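Apart from one protein chain that is not included, each protein chain of the complex appears where it belongs.
Chain nomenclature is as follows: A, B and C, assigned in order of appearance, with residue numbering initiated at 1 for each chain independently.
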Amino acid sequence: MATTYTETELLACVASHMLADNKSVFVGTGLPMIAAMLAQRTHAPNLLLIFEAGGVGPQVPVLPISVGDSRTFHRAVVASTMHDVMSALQSGYVDYGFLGAAAIDAYGNINTTVIGDWARPRVRLPGSGGANDIGSLCWQTILILRQDRKKFVERLPFITTPGYLYGPGAREAEGLPAGGGPYRVITQLGVYGFDEETKRMALVARHPGVTVTEIQSNSEFEIIIPAQVAQTEPPTGSEQRILREIDPTGLVVGR
Amino acid sequence: MATTYTETELLACVASHMLADNKSVFVGTGLPMIAAMLAQRTHAPNLLLIFEAGGVGPQVPVLPISVGDSRTFHRAVVASTMHDVMSALQSGYVDYGFLGAAAIDAYGNINTTVIGDWARPRVRLPGSGGANDIGSLCWQTILILRQDRKKFVERLPFITTPGYLYGPGAREAEGLPAGGGPYRVITQLGVYGFDEETKRMALVARHPGVTVTEIQSNSEFEIIIPAQVAQTEPPTGSEQRILREIDPTGLVVGR
Amino acid sequence: MEILDEGAGELVGWRDPDENREWVRANKSRALKDKRMTVSDAVRRFVRDGDYVAIGGFGHVRVPMSLVYEVVRQRKRDLTVAGKTAVHDLDILIGGGCVSRVEVAYSFGHELRGLSPCGRRAVESGRCKVVAETSNAGYQWRFLAAAMGVPFVVSRNLLGTDTFKKSSAKKVRDPWSGKPVCLLPACYPDVAMFHVPRCDAHGNAQIDGIIVEDFELARAARRVIVTTEQVVSDDLIRREPHRTVIPFYVVDAVCEVPWGAHPAQMPYEYYFDEEHIRLWLQMSASEEGTEDYFSRYVLGVQDYEEYLERVGGIRTLNRLRQIEQYRPPLPEQE
Partner (left out) sequence: MEILDEGAGELVGWRDPDENREWVRANKSRALKDKRMTVSDAVRRFVRDGDYVAIGGFGHVRVPMSLVYEVVRQRKRDLTVAGKTAVHDLDILIGGGCVSRVEVAYSFGHELRGLSPCGRRAVESGRCKVVAETSNAGYQWRFLAAAMGVPFVVSRNLLGTDTFKKSSAKKVRDPWSGKPVCLLPACYPDVAMFHVPRCDAHGNAQIDGIIVEDFELARAARRVIVTTEQVVSDDLIRREPHRTVIPFYVVDAVCEVPWGAHPAQMPYEYYFDEEHIRLWLQMSASEEGTEDYFSRYVLGVQDYEEYLERVGGIRTLNRLRQIEQYRPPLPEQE
């Protein structure tokens, strides 16, 4: 029974499966928002959404365009401040945080600041926004980006947001809260975690139809490949239907 | 034309005269509150009242009993937080602050913590409350207390709240904001300021009928007496009438 | 940034921020679940002997008195209490024999109403120990640091005084200005208690009027008990989410206790019961009187409702509401 689904639908569903019920997630716009809303409507009805601009626990009526959008605090339990939610993040109240990136290295460090030289950049990107805060302070970050050799790189021109920095213990040595760091990386090819010993990226599951060779050849750095590699679940018909309800105009899912 | 007035009426009026219009004052309960309300109803209608628990600019309907009393934010312009008003204080927004004391020294340092040894006190007093914050952070503090040789002392058992500490430049050397400190001390005998050069207490004005000898003999430390000593204005009939309006049951003024 | 000086006061309530993060992760639920329970259950489950306790409100305003009495009733012992302008609450706890240590900003007094005989007796006899001094802003900002999940906050108060010397603060040189500044260590109480006008079953609590330091304190404490005049629907909270001061995810217990602040004031709802406060001050002037007070109003009553009857019941409460809401009493009948 083969179903058709788009890459975006797959990523949204895979991301959504990672979010356990009764946990909290710092949500950005776009795919993370879709994934969190999907989780709420499937296995995690009691997932707490927190937005960096101050919205906590809204009943989102329409897909928000911005993290400060009034949709992010529509019928919320708290319409608060950035100070409040960033402090909650720093105090350990936030389980998951989503991050996008222009590029990533083997330790899950990411760049969203600049391509080329910082002082005179070839491409100037928006910078950290809340990404450094999320990557530094939440318990488990989930990174979503397209994978190719220009995005999975040996050496980032700029580390905007910390992953495991340069290996085990590095986060704590630098002063970041203990026990945090990247949990999963989701790309169009598969899902990655981080090796306990080295804190380097390791394959967890490949998407249907993707080979390990494809996965490795689309990364400049070596990805640790375990003996057993799982395969991700493709979106179900019911999930696809919910995705269309969440994003009826295809603002995100249609991409 | 001799009028009769009580000591409390005199102190309230003298304190009230010190408050200029269009300035802000951190108000405590009791006499300071009465003085501030009197100033608002006479020469300083635009005096801004700020209460340490969060009330800013109320239209006080009835004399508040406590600094957190709902009367302190009745029809206020802001009903805020302690963090907010203490931050405003620390940022330089507060011109005057009133303080009471169990005892004072020549530099205007005060004790409201303990009589005897701190670890095993003869008399345990309430401690700083907001007094240290006011004495440290507002521009000009006005101290009101009864004067005698046990209260105007050479050496305090405990400095709860800073005056000029140990002399010129001491506040700044310790890290307190520049330019603050005690402005006036009001007692049942007279009004005192602080000598520019030594930062020690100096007589500014004596109350009607009080002699310089009385002033000096009611202090353990030497009070600087200038060549010319002014005399305070006694309460006018109109001021007395307003005081009765403010405190109809004599809660404070009747003491 | 060299350390120039440090207070000799005992460092109470401080925790390593990483240790507290782990505790939050494991113990603070992010789920919207029903946390309603009785005052008795809440105190039994969340207040322990030896705890560092901090109580919301300010002075005699918006104080969770039903919890305070229950702590006495359950004979909790060896508490350290935050004297963050703590007046009647602290006094009752000391009188009830629950308190062995206090960190003092303002304690052992009742503002204009005079000093506290009970608190003074306990400290002057050595039965209750003052472990550190601070100021109101000093406490506020200790809670702020904890609420932010950082080890300390900078301030410019306390410096140069004995209050600093008996505090747990440190003095360092600000690396930017080169001037000395005060560092206030974070304070994470074991348990904080609040009384609010409305709260939903999950713990989303709204406060009317000034917030004082309850925003920070609720986020700083490990365990949080909220008593509320009224448990309201989730829907009502969601209609005005900007009014939620204490979010459900920091709250462990919600208890509906109408008149729950008596004899303290509940802004917009009821005034101080000055008569009852005066009665306490009179009775607590002696050990015997204090005991009498407790057997009459605390140990000798079954619950808070019986206490309310003993302090005058509906007639008293109606009068306090009238005063708070500026309604003049009816003229005396001939």
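Descriptive notes on the structure:
By our rule, contacts are C-beta pairs under 8 Å (C-beta built on N, C-alpha and C of every residue); 3 or more make two chains touch, one makes a residue touch a chain.
This is a predicted model, so every value here is computed, not measured.
The chain omitted from view is touched by exactly one of C:A145, C:L159, C:A205 or C:V298, namely C:A145. Contact with the omitted chain, checked across A:Y5, A:Y93 or A:F158, is made by A:F158.
Residue-wise, the contact with the chain that is not shown comes from A:T113, picked out of A:T113, A:T141 or A:N218. Across the entire complex, the residue among B:T8, B:S66 or B:S87 in touch with the chain not shown is B:S87. Only one of the listed residues, C:V130, C:V181, C:C199 or C:M283, touches the absent chain: C:V181. Where subunit A meets the omitted chain, the residues involved are 29-30, 52-55, 61-62, 65-70, 72-73, 79-83, 86, 89-90, 109, 113, 118, 120-133, 136-137, 158-162, 165, 170-171, 173-177, 251-252. In the full complex, subunit C makes contact with the omitted chain through residues 1-3, 11, 14, 16-18, 145, 148-156, 170, 172, 174-177, 179, 181, 183, 185, 208-211, 241-243. For subunit B, the residues touching the absent chain in the complete assembly are 21-24, 46, 48, 56-57, 59, 73, 75-80, 84, 87-88, 90-93, 95, 137, 139, 177-179.
Basically, only the chains that are shown with their structure count from here on.
In terms of which chains touch, the assembly is arranged as an unbranched chain of neighbours. Centroid to centroid, with C-alpha atoms defining each point, subunit A and subunit C lie 40 Å apart. Residue positions of subunit B touching 2 or more other chains: there are none. Multi-chain contact residues of subunit C, defined as those touching 2 or more other chains: 215.
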